[in-house]
Each structure stands twice: as C-alpha cells, then as structure tokens.
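Of the protein chains in this complex, all but one are displayed in their positions.
Showing chain A:
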Amino acid sequence: MSTFTIIIVVLAIGLVGAFFGYRQGKVLTASENGVRPHSRPVYHASYVASLAVIPALLLLAVWLIASPIFIASDVRASFPEGVLAQSQLTEDLAYGIVESLGTGLQVLPDDERETITETTPVKDISALLRERGVPIASASADWMVPLALQLNGMQFWSRLAMTVAVIALSVFGAFWGYRQIAMRLRSRNKVEGIIKGALIVASSIAILTTVGIVFSMLFETIDFFSRISPVDFFFGTVWEPRFSNVGSSGNAGSFGFIPLLAGTLYIGAVAMLIAVPIGLFAAIYMAEYASRRTRSVVKPLLEVLAGIPTIVYGFFALVTVGPFLRDLSAQINGLVTGDYASFIQAQSVLTAGLVMAIMLIPFVSSLSDDIITSVPGSLRDGSLGLGATRSETIKRVILPAALPGIVSALLLTASRAIGETMIVVLAAGVAANLTIDPLEPMTTITVKIVAQLTGDLEFNSPQTLVAFALGMTLFVITLALNVYALYIVRKYKEQYE
C-alpha cells in the first residue's frame, strides 16, 4: 500500500472509532436518570479518534524515516570485500547505483523481471532498462545485481510490515479507547491535554526552523572548510571559483570572500544613505506635521512600496533605472567634455543602491513613524509650552527620546539591505570587483549564492558548498544585527512603561 493510502485508511479507522465513541457517549447520557457522564459525547468521540490516529501516524513517520537507514546499512554491509578498492567508486556512489538498479527493476513488467536472477549479468539488465527509459550508470558491475535484488526484497518486506503494524496499531487504539468509555471517564480533560500538546508542538516549529537553518548550513560549511581553508575564504581578495571536472583534483579556484563582502556593504551603504534621510524626514512629517487626512492618504501610498515584490524592483532597475543613468551620464559627459560616452554603467553600485533605497524607504518611514508617535505626548507638550518651535521640539526633545528606537529600526533596515537578493541579482552585476568607484558594477553575497546554486549541482564540490558558507556568513551577520536591534527595542520600551 502506498503511504498515502495508509494515511487514508488510518483516518478512516479514526472516523469509524469517533462514530462509535459518539454513539456510546449518547447511550451513557440517556441512561441512568439524573446522573450524567463526566464528558459530553463529542469528547468521547475525539478521544477514540485521537487514540486511533496519533500513535499510528507517529509509528508511520518513524518507520518511514528509520527503515531506509537500516536497509542501507544492511546492504552496504554485504558489499563484497575488496570490490570498492578495485574500482574507483566510493561507497556512496556504489550504493547509489545499486539503488537505481533496484528502482529500475521495479519498473519492468513481471514476466521480464522474473527472468532476472542473481547471476544475470548487469549488461543485460542495463539494456532492458534503457528500453524503458531508465539510464544505469556505466560503472555498474555484476556484483551489484544480487544486492539490488536483496534491496528490493527488503524494501518489499519493510513496507508490508509497516502497513500491517500501522493499521493494527490504529485498530487497537480505536478499540482500546472505545472500551474505556464510561460514566466517569474524563475524556474532555484528556482531549484538552492532547490539544495542548499539539499547540506546544506547533509553537516549537519556530525553534525547529532555526535549528534546521543552522544545522543544514553548518554541516555543509564544515564540509567546505575541510576543502578550502577558512583563512583563504575570509581573507582572500580574489573570487574565481572555477568549475573543475568531476574527479580531477586540480585547482578548485579561489574563494575570496572580501570582494563579495565589500560589494554587499557598499551597495547597502549607498541604499541606506539615500533611504534613511528620505524615510526619516517622511516619518517626521507624517508624525508631527501632517493632518489626519494627509496622513491617511500618504502613509498607505508609501506602504505600497513595501508591498511590491523585490523582483519587480529588480526588473525596474534592469530596464529603466540602469539605462536611464547610463544615458544621463552620457548626456552630462557630452555637455561637459563633448564626448558622448557614458561613465555610469547600466549595472552599477549606484543603480542597485538607488533602487534598493526605494524599497527601503517605507521600512524606514513606517518603523520610525511608530517610534516617533510612541514618544509620550507630555514631552512634546512640555517643550512646546516652553516656547520651542515644532522643529526645535523634534530636534532637541523627540528625536533624542526616540533615538534608541530609531537606531534599532535602522539596524533592521540595514539587515534587510544586506540580505536583499533579487534587486542585486538583476542590477548589481556578477563580476566580483574590488573597487571604490560607485559607478562600477560590484557583486554581493546573495548574488553569488544564487549564481553557485542555480543549474546542475553536485553536492560534493566546493563550488556548491561555498554557497552554504556564504549563506552561513550572511545569516550570522543579519542575526547579529537583528538581535542587537531587538535588544535595543526591549531596553527602550522599558523606559516609558
């Protein structure tokens, strides 16, 4: 039975159990004048259903995760001695071929499969499979055939055992729950306990995600650093990951992280330089000067900018802003020197920074707006009452009071600028330059992660693994910014509460 069918069967058993549980609950409620059972029928029904479904599905999940591991280790243990040393295969590669032989054999129609025995040469099988459109690696060898058959046999028995065990457990759970139903069974409390458990599991998913992020990147990063020294990575100034051919152990290229970090910070800095004054002044105006009506029109309009997907900004940079800046620079150059050559390239730090700034303006403005409006009114009134003008009040009283909050808003914005991907992929260029000219293209960490991971990949080349090292670095940088920002916000909140 397929996994999906098993799940359906288990759910059906749960439903049937719930039906009988409900009926039994009704019978209890009707009987014995004046005495009512502890729980209402619907709780009895839920109790039976959860006993039927939850343990069975847990068993199913554990089995699905564990059985491939056991089968694999068993098959690997029966690899003939010495064959791996003779061929150039690693153990993983050989197991992969055995696996694909096994799945290939299942594709064959029954009459053809029965002709295959442990002694059938692998060439014949490959030919048969190729007719069915299943390619088998040329490195396959005759000794793999019995292993593939063994693998298939084990998989078959494992699945059969799993089906029987899961369904039996489900039926047993339903039956057991049904038998328990009685006047004094506190099934409401039990069901509520189960619900609370489910709620806790749901809220732990946030932790699981973080753990997943850290570990998934950590393992690949460690793998990467076992091939390329961390010193070369963190202090190298040349980024040139050459894609070497599989197996050739030549120079893997240089993975200097400095140009990427420089590009990321430079583009982020340009964006912040444009976005922060605009966003901050917009926030100040909306919080302190604007009438209620202006505010109710302008604020949503600016927030539209935050709702536009970043790919749209990227496209805008690519087809509008980049060419516009290039042509503009050509015109200026022409007017000044008479030579109509553009000095801004279509993909440049300036283009990416400018467009990223547009994206960041609403973040700066709405975060700062919230913070400025949350400064207590008494401070404002006091300052105005002493005769200060509005702008003086803002500059001398409100901004200093709101400063921690604004700093944390800017840190959050900076972390967004550093982690931004689609704008820089389309607007910043791919060449890993190390330059201080904002009119030249530079590249960022995120661009390189995308570049290394799109297309065909093999999980064991440094060219792929470097993306995880880059991702890990990016994660650490943004995490530090976020944690520091949240820390400031917490500390700041306490001041006025």
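Here, contacts are C-beta pairs under 8 Å (C-beta built on N, C-alpha and C of every residue); 3 or more make two chains touch, one makes a residue touch a chain; residues count from 1.
In the analysis below, contacts and distances are computed from a predicted model.
Trainee: For the chain not present in this complex, what protein name does its UniProt entry give, out of "YdbS-like PH domain-containing protein", "Cd(2+)-exporting ATPase", "Phosphate transport system permease protein PstA" or "ABC transporter ATP-binding protein"?
Mentor: In UniProt, the chain that is not shown appears as "Phosphate transport system permease protein PstA".
Trainee: For the chain left out of this view, which of A:I308, A:L328 or A:L403 touches it?
Mentor: Final answer for the missing-chain contact: A:I308.
Trainee: Can you work out which residue in A:F20, A:F79, A:F234 or A:F475 touches the chain that's missing from view?
Mentor: Of all options in A:F20, A:F79, A:F234 or A:F475, contact with the hidden chain holds for A:F475.
Trainee: Among A:M286, A:I371 or A:I488, single out the residue that touches the unshown chain.
Mentor: Checking each option in A:M286, A:I371 or A:I488, the one touching the absent chain turns out to be A:M286.
Trainee: Touching the absent chain in the whole complex: find that residue among A:A12, A:I205, A:V238 or A:L386.
Mentor: A:I205
Trainee: Name every residue on chain A in touch with the hidden partner chain.
Mentor: Where chain A meets the chain not shown: residues 188, 192, 195-196, 198-200, 202-207, 209-210, 212-213, 216-217, 219-220, 277-282, 284-286, 289, 298, 301-302, 304-305, 307-316, 318-320, 358, 361-362, 365, 389-392, 394-395, 412, 415-416, 418-422, 425-426, 446, 449-450, 453-454, 459, 467-468, 471, 474-475, 478-479, 482-483, 486.
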